[in-house]
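Here the complex is missing a single protein chain, while all its other protein chains stay put.
Each chain gets a letter, A, B and C, in the order it is written, and its residues are counted from 1.
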Amino acid sequence: MSKNRPVNLDLRTIKQPLPAIVSISHRITGVMLFIGLIFMFILFDMSLSGAEGFASAETIMQENFLAKFIAWGLLVSLSFHLFAGLKHLVQDFGYGEELSSANVAAKVVIVATVVTALLAGYWVW
Amino acid sequence: MGYPVVVGAIAMSEALRKMSFEAIVIGGGGAGMRAALQLTESGLKTACITKVFPTRSHTVSAQGGITCAIASHDPNDDWRWHMYDTVKGSDYIGDQDAIEYMCSVGPQAVFELDHMGLPFSRFENGRIYQRPFGGQSKEFGEGGQAARTCAAADRTGHALLHALYQGNLKGGTTFLNEWYAVDLVGNDDGDVVGVVAICIETGETVYIEAKATVLATGGAGRIYQSTTNAHINTGDGIGMALRMGLPVQDMEMWQFHPTGIAGAGTLVTEGCRGEGGYLINKDGERFMERYAPNAKDLAGRDVVARSMVMEILEGRGCGEKGDHVFLKLDHLGEEVLESRLPGICELSRTFAHADPVVEPIPVVPTCHYMMGGLPTNIGGQVLYPESESESRVVGGLYACGEVACVSVHGANRLGGNSLLDLVVFGRACGLQIEKSLSEGFESKVATQANLDKAMARLHKLNSSEGGESISAVREELQKIMQLYFGVFREGESMQKGLQLLRDLKSKIDNLHLRDKSGAFNTDRIEALELQNLYEVAFATAVAAEERKESRGAHARNDFTERDDENWLKHSIYYPQDERIGKRDVNFKPATLDAFPPKVRTY
Amino acid sequence: MLNVSVYRYHPEQDQKPYMQDFQVDTGGKDLMVLDVLFLLKEQDSTLTFRRSCREGVCGSDGMNINGVNGLACITPLSDCVNNGKLVLRPLPALPVIRDLVIDMEQFYQNYERIKPFLQNDKPAPAIERLQSPEERAKLDGLYECILCACCSTACPSFWWNPDKFVGPSGLLQAYRFLADSRDTATEERLAELDDPFSVFRCHGIMNCVNVCPKGLNPTKAIGHIRNMLLSRGT
Partner (left out) sequence: MVRAVTSFGRSGLYDWLMQRVSAVVLTLYTLFIVAYIIANPQLTYAQWSGLFDITAMRIFSLMALLSLGAHVWIGLWSVSTDYIKPMGIRFVFQLLTGAAMFAYTVWGIQLLWGL
């Protein structure tokens, strides 16, 4: 049998419902957080390295726009990842396994993340 | 690409690849899979050849259930009462030895299905749920309505077909899925020694050799324009047999199901009426009370279908055109409908845009089942009737299910008896083959000339340079059948229909296959199917015109009475000279006295 | 007039698949997508698709209709067409044999892998095996699966690991037997599923539930399997 058969998997042509978009975003934010770990660890290391290090960590977080932006991005990723993760936990207990409730849950994750993103922005800046 | 290019157009003399089995089953529906399972379990090298993946077969559409006296609803139920109902339902041309066998072996066959995993609905005591169906009685018609149809909600066919497929997976049956059987191969003695088949996926044509060939190809409802049947129900087995010169029996007997959704043709199970639904005309009248005062909506299907057509013809039909009646279910309540008839609710919402919970379903009698078919004995061996009382066995050929005419349905099948028919006789077929082969049945191998004969039709089609459009000819055929051979028939119009069919023959022989390619060529399959449809339609027309009486599903305006003196017989259509012969009905059950013909009222 | 765009591929003629545009006169009726396909086949008889029962119970004509998997025979145009355009593509992720016909071998293999048949080590009684209506009710929403593959081919986890993740349809069937009071092979069935792929690739996105033409809920069934694994493993 020929192995050259084409496969229809052009993702642009396949509609994805909201829960699917939330799920892939969950993964993407997970990978982003993994990459951001280096930033978090450096900052944490700095803050515990002594009074001087703590002060410079504070300065960076108060004055460096890039650092602020990264921190904000990580906070947003973290909140999304966390909310989507909580949704998973809730689903694991057998809630939200109907189409309608799953859609509502996905919307809740998005709304909660948007709210957190605004708060985090306010906090960081 | 690794594809054999244009293999369909293989030259006449070129050698075909050969595959060998001890037994092959053509058809992967209920009957075919039950036979295949029996054969595989007996250790015979068996293949099931099926033009669609097995669970796509039309058995999947059966809804209401499988009728059988398993004594669940009524602990005193008796298979003899079931037999009585079936004989009466058949309008007395069902063979009583076969009906006796089916009704008495039935419970065992049904229990086997449960053991295979079929998810039957249940009563509180844990036994299989049974519902009332049309034509069912206790005490040989004296004890009132019986409830004898074992059901898995209203998806019994689906549940049964899947259970059988699962049983075959467990048993290890070899399936040739999406292979299309083109024509039977007969040897010089006239025995059947296999089949020429196309692997649809690649287009390769292969000779599949076997000592026993089982036709389980199902019905041919697609000869009519309006039918509950799947697109695949094209009478391939009948077509193949007729081209081999084998006669067919009772082909005029076509069941019109009372409740097909008007316009769409999709089936609405008789179980709806079993659960308490009933038909109403445009005045809201429950008209079956007039036609069948006792059984009302649960009279035989032929009776109900005719009554509906009478209502419509007399101007009491519903809808703008007054061309249908209503099936009322809303009084049963949402709970009953959603638990007992969930599939019907789904179908009605999709195809009739009517929610049965609140409004009635528009229904009209729709072609549903072919009572006729290849005459066989109880073991599924195909018979060649040589006179009214004498028949010989056709070597190597078996049939079971709708393509066969054992005959347990006679002139009218009772609801729920088709599923029983296919498991009982699919099984019986397997048992008979096991017996025949162990007794050392041998037949001559096919010669090249034999194979060339089986390849002739395919070859002709593959070399067609021009000709008729397949879909146009099919539509023409279906219109003729619908118009001239419907619920009510009449001599003069049937003769006209017959003439139109004769005229159509040249077109059928001159189909143009535009697509000559190999891989998944549905155009080729549809052309081959259309030729089978024609064979079935023509046999139907000849037999219908010849049977000059009204019996069961065959209702004539010019011969309104049953004529037991001349027609308490099977009709046999002989393809060689397009002639109708007669064959005796069996009135010799083994364990009890035959039920003599009586006036059939419900 | 309805604009229809159909995925075409013929292994003997085409190097690559392409989209072909048609115009169909629907007569202003709200046809089913399958009816439209029949009209297309009258225009071009080489157009290839599977069909059988035409009432949504055989599962032959699963395809991707305007981006969403479904059965052509029970999808009315009014449910799927927007902007007057109908786009028909084969079900995703499985190899295309020709046009809208896919090779379902992998899908069937996954079905067979879960041993989709009743297993009971006790000898069968002379009648049926008794089952209470409550026990039987557990099979509702499971046994109705028609193996159309709409769900599995809508599932990204199946796309990426079709040979390892059983997929929503197979798992629904697995639970159908786990839930059957007549089946005694629970332990063996669960043992077969307890790896990081077979069940646990389900992330509950419910694409399967979204497309199931029979309204079934594989996600819920998978949840039940997970709970059974959980109580077995802890």
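To be clear about the criterion, a residue touches a chain if its C-beta (ideal position, glycine included) is under 8 Å from a C-beta of that chain, and two chains touch if they have at least 3 such contacts.
Owing to the predicted nature of the structure, the values given are computational and were not obtained by experimental measurement.
Q: Let's see if you follow the contact definition: name the visible chains touching the chain that is missing.
A: A, C
Q: Write down which of A:F41, A:F69 or A:W125 is the residue touching the left-out chain.
A: Touching the chain that is not displayed is residue A:F41.
Q: Can you work out which residue in C:V4, C:V33 or C:V199 touches the chain that's missing from view?
A: Here the residue in touch with the unshown chain is C:V199.
Q: Extract the touching residues of subunit C with respect to the undisplayed chain.
A: 156-157, 160-161, 164, 191-201, 226, 229-230, 233-234
Q: Could I get the residues of subunit A that touch the absent chain, sorted low to high?
A: 27, 30-31, 34, 37, 41, 44-45, 47-48, 50-51, 54-55, 78, 82, 85-86, 88-89, 92, 123
As a working rule, only the chains that are shown with their structure count from here on.
Q: Between subunit A and subunit C, what is the gap in Å from one C-alpha centre to the other?
A: The separation of the two C-alpha centroids amounts to 32 Å.
Q: Among the residues of subunit B, pick out those that touch two or more other chains and give their numbers.
A: 1, 3
Q: Two or more other chains in contact with one residue: find those residues in subunit C.
A: In subunit C, 11, 97, 103 touch at least two other chains.
Q: Contact residues on subunit B for subunit C in the complex?
A: 1, 3, 5-6, 52-53, 55-58, 60-61, 70, 107, 110-111, 114-117, 119-128, 152-153, 155, 158-159, 162, 166-167, 169-170, 201, 230-232, 264, 266-267, 343, 346-347, 350-351, 470-471, 514-515, 517-523
Q: Show me the residue ranges of subunit A that touch subunit C in the complex, using the header's touch definition.
A: For this pair, the touching residues of subunit A are 2, 4-9, 13-17, 19-20, 22-24, 26, 88, 91-92, 94, 97-99, 102.
Q: Touching subunit B in the complex: which residues of subunit C?
A: 10-13, 38, 41-42, 45-46, 48-60, 74, 76, 97-99, 101, 103-104, 108, 112, 115-118, 120, 124, 126-133, 135-136, 139-140, 143-144, 146-147, 177, 180, 182-183, 215
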